[in-house]
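Pasting in a structure now, in structure tokens, and then I'll have a few things to ask.
Excluded from the complex is one protein chain; the other protein chains are retained at their positions.
After this line comes subunit A, so read on.
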Amino acid sequence: MKRYWRLIAVILLVVLTIGTFYIQSAIAANGLQDITVEKVSGNEDEMEPVTISGSYMLGNAMDESVQVDVEGTTYGSEQSFFKRFRNGFFHERILQLQQAHRNFMRGKGGSISSYMETADTLAYANVINQTMPGRGEIKFDIAVLDKKNDETTSFTVPVPNRAMYAQVQVQDVQMTDDELHVMTRNYPRDGGEEAHLYRFDIPDQDITGDDTMISGDIQESERTYFNMVTDSDETASHDDVIFKKTTRTSGLDDDQNSGAEQPAQDVTNNYIIYDPETEETRSLELPESLVDQDILDRDNTTLYFGSQQQIVQYDLETEQITSEIEVPTSYEETEKLGSITRIKNDKAYMLTRNQQAPRRLLVLDLTSGNTLFEGKIKLDEPVGQDASLHFYELSVE
């Protein structure tokens, strides 16, 4: 025994120290805050479908992901290794799709905008081979699952005029009968941006159309940008495509004297609507008061505009404002970070993000305008000097 003392000493040192460390970190409190939504008024059941995601930073080194829902607070490090490994690579919604359609989802990547789900169809479109240079031609990777008979159609097609584009990003996928529509944002090699709609015939497994819906332009005195107005539920189905087009006119190139005195700029916004069926583009004639407001969300029939004071619903069919709802004054205006609003099932879920003031969560009924629930984000103790808690996502089941 005595002859082995060195071996015994090293083994004891290792087993005791490392053992104690892992046992202790398994049972001891991890020093992370418990975050809860404290009820101010209304019905707590309205919190049920809400999940708030964010990150908790300590110093500038530690960054913990955190999720708050009705059950309480979950930190990233509290999850088991296997759970983190399984979930870490994908968007929450894609994970749900993977669980529901394990075979179909196999080998499919992309962001959540590559998917569309309805009661009987799950469609996927992505542009592959463009992240690694020299991988060969960029092409569309298309797959459609017919949920009723569990049949999958999948094929790949080269992107038309692919040599022209530096990059092609899928922004949305829609489907009508047997035709799949893939909305993309293309970046031509010679600059600018274009929004395309590619049509695919699913039974024939072929591409049938390529329409340019809108294009952006940068000139010396005028810049035009466009952004697709997206639904916060990115897998939802829509009949038409809506763009917000912004034109900036200025005397000087403002990149060169940013920070310094800005030349007077004229910013004009307008909304463009594209109907895939008629292949027609037209301007949306919005009331003056709405044009410069932020769009909060959209669904198939309605655009939701909002400010800190009110939420306005605009019907796309009749092109009329259908309702204006006042936001309670307790939901105060916050600084630049603004707030996050999600609209689901005729309810608006709003979260302020100002780190200084106590953050508030609000659930509004969009038909009656009543406040269904109002809550205050509550921490065990105030966030310390070097720490920060930042929320970046509000999701509603």
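The criterion applied here is as follows: contacts are C-beta pairs under 8 Å (C-beta built on N, C-alpha and C of every residue); 3 or more make two chains touch, one makes a residue touch a chain; residues count from 1.
Note that contacts and distances are computed from a predicted model.
K.L.:
Name the absent chain by its UniProt protein name; which of "U32 family peptidase", "NADH-quinone oxidoreductase subunit H", "ABC-2 family transporter protein" or "Transketolase" is it?
P.N.:
Looking only at the record, the undisplayed chain corresponds to "ABC-2 family transporter protein".
K.L.:
For the full complex, which residue in A:I112, A:I128, A:A236 or A:L379 touches the chain that was left out?
P.N.:
Missing-chain contact among the listed residues: A:I128.
K.L.:
Return the single residue from A:L13, A:A100, A:A166 or A:I218 that touches the missing chain.
P.N.:
Spelled out, the listed residue whose C-beta touches the missing chain is A:L13.
K.L.:
Out of A:G88, A:G191 or A:P287, which touches the unshown chain?
P.N.:
Checking each option in A:G88, A:G191 or A:P287, the one touching the absent chain turns out to be A:G88.
K.L.:
Considering the whole complex, which of A:S55, A:Q98, A:T230 or A:T249 touches the chain not shown?
P.N.:
A:Q98
K.L.:
Can you list, in ascending order, the subunit A residues touching the missing chain?
P.N.:
Interface with the chain not displayed, on the subunit A side: 3-4, 6-7, 10-11, 13-14, 16-18, 21-22, 25-26, 28, 30-31, 58-59, 61-62, 77, 80-82, 85-86, 88-89, 98, 106-109, 128-129, 132, 135, 141, 156, 384-387.
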